[in-house]
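Notes to accompany the following structure.
Only one protein chain is missing from this complex, and each of the others stays in its spot.
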Amino acid sequence: MTYIANTDTQRREMLSALGLDSIDELFDIIPKNLKSFSFNLPEAKSELELRQHLQLLARKNATDLISFLGGGFYDHYIPAAVDTIISRSEFYTAYTPYQPEISQGVLQAIYEYQSAICRLTNMEVSNASLYDGGTALYEAAMMSVRITGRRKIIVDEGVSPIYRKMLHCYTSNLSLEFVEIPTHNGIVNRELVKKELDKDTSAVILQNPNFFGCIDDFTDIVEKAHQAGALVISSVYPVSLGILKTPGEMGIDIATGEGQSLGLPLSFGGPYLGFMGTSKKYVRKMPGRIVGKAHDNKGREGFVLTLQTREQHIRREKATSNICTNETLCALQALVYLTLLGKEGFKEVAELCADKAAYTSKRLTEISNVKKKFSQPFFNEFTVELTGDAGDAIAALVEKGFAAGFPLGRYYKGMERCMLVAVTEKRTKEEIGLLKESLENVL
Amino acid sequence: MYPKELKYTKTHEWVKNEDGEAVIGITRYAVEKLKDIVFIELPSIGAKVTKDSPFGTIESVKAVFELNSPVSGEVIAVNEAVNTSVDKVVKDPHGDGWIIRVKLKEQSELDNLLSKEEYEKFIQDIPKEG
Partner (left out) sequence: MKLIFNKGAQGRRGVKLPELDVPNKAEIPEKLFRKSPARLPEVSEMEVIRHFIELSENNFGVDTNFYPLGSCTMKYNPKIGEEVARYNGFTALHPLLPQLRPGGLLTQGALQVIYETEQFLSELTGMAEFTMQPLAGAHGELTGIMIIAAYHKAKGNKKTKVIIPDSAHGTNPASAAIAGYRVESVPSNEHGVMGYREFMKVLDNEVAAVMLTCPNTLGLFNPEIKKIADKVHEVDALMYCDGANLNAILGKSKPASIGFDLMHVNLHKTFGTPHGGGGPGAGPVGVKEKLKKFLPISLVIKRRDGTYALEYERPSSIGYVAPFYGNFGVILKAYTYILSLGGEGLKKVSENAVLNANYIKEKLKTHYHLPYDRTCMHECVFSASRQMKKGVHAIDIAKRLIDYGFHPPTVYFPLIVEEAMMIEPTETESKETIDAFIEAMIKIAEEAEKNPDLLHSAPVSTPISRLDETAAAREMDLRV
């Protein structure tokens, strides 16, 4: 295939306008010894061949497993209309809306997305998106350091182990102190947090529901942290906010999360969507693009990128973050999803997930070798303990057509027998029953 | 236009000595040059400032400039009104739009600042843009 429009004749015309005989002359500036040598790339394929090749590759992936796999990334139903909108190439072939007069579509969409995130989280302001939930959490940690001028960060071990690894990676060259607090009965260990909170503490990082699926109310921790002059950052699973107490209601200072569950497919890890909300007083310390309402000289309303002085293209090495390209199309996708489900529908999704998870937990724990690990309430994901290695059980269940859950031993020492099971609105009573039977058979 | 009792810097800040305390702001010229000031970032009370070093920033829509302190000392007050809106700075930069108040470390630092006349001449000599 080629997507080049010009013909040889046109190229000759253009070259002669430049007073040149060949295209090679345009590259004369590159010293001879720097010109490429090997160039072993495949030959061009036709669209038909490409389609056949990619279809074959797609078939080499096990996507027919009945999935109870979560861990922060969930198999939710995506209404058909979501793809209709994000397939509009006026949206997806545009770039960052630097020219508001011809970008009102995407700008208004981002303003609406920011509004939706604020309404979901009960936070006062939202940015236009970050890469994913993990980088959003790291950005929030750095933001707390900018706000407080302190350098110690307390992290609960209930925060996704993947995100904690990311936090370590990003801050390894900075003189920040990380203190990880082991959980107690599956939730935040209040005593240890209190002990660690001091005048150097910039933030306490929490997650709700946490990696084990347990849900919590952080209001008391927020109170203690604020007394110590520290902020509280909470990573939150957005679908849970259909019913659960919000970061805003808990007094959280910076709420972040992974927006994948809001209408984005799992897509083997991306593109995803990092969201972030905070208080208005911290908005100038927030990373990422922000859209605001504005008016033209005739009083007509429109939207623009605003508070840009925080950003790298203006403040360069003093910017709040280096982020430039974000995940705008994914933000639009999440917005369309939230809009389609609407006030009632979104609550219903959360209720369906929670109710089905409760049922699944009950059914699985009917098996004599399966116990609930924690007594804490949970939303759509929960931890069960088996009598043997959870990885073995899960592997055996793959054979039976299930992605039955996540073996927690991969990330938590001493939890080799624990399996994390996630349930979304897509799972049916029949599938849950089958899982129970199959698990019983492999144990 | 430029009050006699103030002293000025070439980076367009002014300072007024009130019994060992220096009130600091930005000049009318700076306000007019920046046109669209949207935000001024203030230091916190108790912060130390150093002569000719930045103590805060002033932002227009697409630019950020540093505010340089004309004197050294400790910040004892900031103009809280500026925190919420830059209106006062824009309307009355030499009065209600003051920015910080500093406990002076060295009175003598005030000596080599520009007088009203010197500052007026200085800004007159700045080439005008197209």
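Observations, loosely collected:
A and B are the chain letters, set down in written order, and residue numbers restart from 1 in every chain.
Criterion: contacts are C-beta pairs under 8 Å (C-beta built on N, C-alpha and C of every residue); 3 or more make two chains touch, one makes a residue touch a chain.
Model, not experiment: these values are computed from the prediction.
The omitted chain makes contact with just one of the residues A:133, A:186 or A:257: A:133. From the options A:179, A:228, A:340 or A:367, the residue with contact to the chain not on display is A:340. Listed here are the chain B residues that touch the chain not shown: 35-36, 38-39, 60-62, 85-86, 130.
Operating definition for what follows: only the chains that are shown with their structure count from here on.
Separating the CA-averaged centres of chain A and chain B is a span of 44 Å. Contact residues of chain B toward chain A in the complex are 38-39, 41, 59-64.
For chain A in complex with chain B, the touching residues are 284, 308-309, 314-315, 318.
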